[in-house]
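We show some of the complex, not the whole, and keep each chain where it was.
Letters A and B mark the chains in the order given here, with residues in each chain numbered from 1 onward.
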Amino acid sequence: MDIDAIGDRRLRADRPALAAAGAPATHCPTLLERYHNVRAASLHLASPLSAEDQCVQSMPDASPIKWHLAHTTWFFEALVLQPHVAGYRCFDPRYAHLFNSYYVSLGSRHMRALRGLLTRPAHAEVLEYRNYVDGAVQSLLRTGARNDQVEALLELGLNHEQQHQELMLTDIKHAFYLNPLRPAYRPADASRSGQPAPLRWQTHEGGIQEIGHAGEGFAFDNEMPRHPVLLAPFQIASRPVSCQEYLEFVHDGGYRRPELWLSDGWDLAQAQDWRAPLYWEPDDGGGFNVFTLHGLQPIDPGDAVCHLSFYEACAFASWANARLPTEFEWEAAAARSGPRAICGSVWQWTRSSYDGYPGFQPFDGPAGEYNGKFMVGQLVLRGGSFATPPGHVRITYRNFFAPGARWQFSGLRLARDV
Amino acid sequence: MDIDAIGDRRLRADRPALAAAGAPATHCPTLLERYHNVRAASLHLASPLSAEDQCVQSMPDASPIKWHLAHTTWFFEALVLQPHVAGYRCFDPRYAHLFNSYYVSLGSRHMRALRGLLTRPAHAEVLEYRNYVDGAVQSLLRTGARNDQVEALLELGLNHEQQHQELMLTDIKHAFYLNPLRPAYRPADASRSGQPAPLRWQTHEGGIQEIGHAGEGFAFDNEMPRHPVLLAPFQIASRPVSCQEYLEFVHDGGYRRPELWLSDGWDLAQAQDWRAPLYWEPDDGGGFNVFTLHGLQPIDPGDAVCHLSFYEACAFASWANARLPTEFEWEAAAARSGPRAICGSVWQWTRSSYDGYPGFQPFDGPAGEYNGKFMVGQLVLRGGSFATPPGHVRITYRNFFAPGARWQFSGLRLARDV
């Protein structure tokens, strides 16, 4: 087994964003330090973008960068400061309506599809809002009013903000893609992955495996409780599918052969005229370029293929005489190899529908709306991408999206029965 | 444990249709006899309906009765007669396009949403088509050209037709509901269920359970392979949720409390203004009547509640401090009680997404499109309804629909953790 061979593979075309999200810490930072670091990382990610850039929303599924910056701030205000700091005075009571995403228990919410019309509050006002809330949170952390509940909510808030950091990149990428000028988020470097590493099959003997989070350290409610699952023996690939492999699928008529596709996927692919992953564009020579955070680039064959829907991932797997792993198989394999080896450049679709684990309990209070109410109609992705903040990756982590979603950094890793 | 107490509960309001589908056989019928019986049952179900009634399609998800009669016939023609009877001549080669539902490998298909415009072929021509194909199948069965493969395909065709028999009832019910005259499919009788039986919780100790079909007897590919699943201890209710219990949920604001609902479900309920199950209509006194195959009727409190979406089933379970069982829990419970006890008047939503079992292999050939390509975006229902033909019910049977579907005979049985 050589799972390490893919450990540091990155989606090079999009890579420069990584540093922005903050380097791994060399000591165990305090909660206050981490609060500072995470909040700063969001601003760092926004820094190449103008106020105009930060205002637009390219589709209802995406949000403006400014909205991400404000919403993550509101999260601290609404879940930590208002309930736990006596006499806390909101920065602007109207912001709750604007920046509440989906917390019904916390009051009314602006229509999601209209987030891009919020030219007011201005970008500068949102930065003020961040400063104001940051000051209040730092006071809370310094003055000892903190307690376990407050610390847990702050942890949740930081992990929540880290999730939005990745979304900031996926969302601005999508917005820039719809601009015929095809702007670059950051300048490109010249490095190339070259050829993909050889793909190896790693065998897992199956049996009863413990799945999910337990013990110290933060985890979302949907990663718990840890529980046993019975697995049949299986094999899993040593790395995600590469662009080169996916090109073969495309050139072999993968987008023209309904027998490879789930029925819903085929219908969607026809309706939207899919012929390659999102962001791939035919070049003049029968190949493809790909739109990246650095603008339009040649495809790098060694990169992990990215911006696939679940449907495309399934069709590819079918073409390759393989299948997607279940999320349990993925986690069992990851438990051997460790996150550095198995997580990597792209999120990996699994064939597991997103549901609560046996005995699942949502977080208490408003945070109970965080995960549980979305447990239908979505598929689990595992791993993490180049854009996932360091420290936010763990092998029990469950990402989830609808099967037709393509604007995330989503690829696949193959599995098969023994 | 008293699971038998609910064994013969039927959805009385819709009950008379049951006899139509044929009484349980008292000896083991031959394949020829079963072919005759199943085909006759379809015509019997259509018999109260005029040619006009049989032509309409109330929504793209439903099909005209005449189309059901023709499509099930085409299934035998295309999968059995054409490939396996030398020199077989199609009744009308244009019918393949009209009556192929979704078999891409078998050629072009008429647009699903336009099935209701097929006034031609006329009803009488479709009956001729049935006779023609029946004659050819009976010849095949009598003259010895039959073999294992042919018999397996005929079995599949009969089970396929039985599935459509239930759909004939759900589809005509929906069409009649959209007619302001609210016609009755059959006259009503006067019997009433009265009060529901007391609900008891039956405990299952969990552990490794064998799930799925094995051995003799027909099963669909999606019921196989039989495989072990590890279950935690759980409790399951002794009967489905009754109309009386569901009325309490409605009167307790169940349709106005988002905290009880999955997010997608709440959105759909608002968009379509749901206030009660499909076919329930407010009466003048704050209660409800219900549209049935016998026309509009008072609600019978002891009946199993029916025509729920998955979302409503989940919201009810949440309100009742319980949950839906997984399909594995359901099957494990059913393995104790037997199909007569646990299957019954309504299909029962489970919380399990419809997916292939480990090692799933679709049927060979065109029949491979029967189930596998739909394994995304749907939830499994178990049990069977008053309208499921006798002999078509088994504890490994997996029905499946999208979570918003309400026009099936779908209710729920509660479960909870121990």
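The rule is short, and it goes like this: a contact is a pair of C-beta atoms (placed from the backbone, for glycine too) under 8 Å apart; a residue touches a chain by one contact, two chains touch by 3 or more.
It should be emphasised that the depicted structure is a prediction, and the values quoted were computed from it without experimental measurement.
**Student:** For this file, in which 2 copies are placed, how many copies does the full complex count?
**Tutor:** 4
Throughout what follows, only the chains that are shown with their structure count from here on.
**Student:** Quick one: which bits of chain A touch chain B in the complex? Just the residue numbers, please.
**Tutor:** The contact residues of chain A facing chain B are 102, 104-105, 208, 227-230, 232, 258-259, 261-266, 310-311, 314, 351, 353, 355, 358-359, 373-377, 379, 403, 417.
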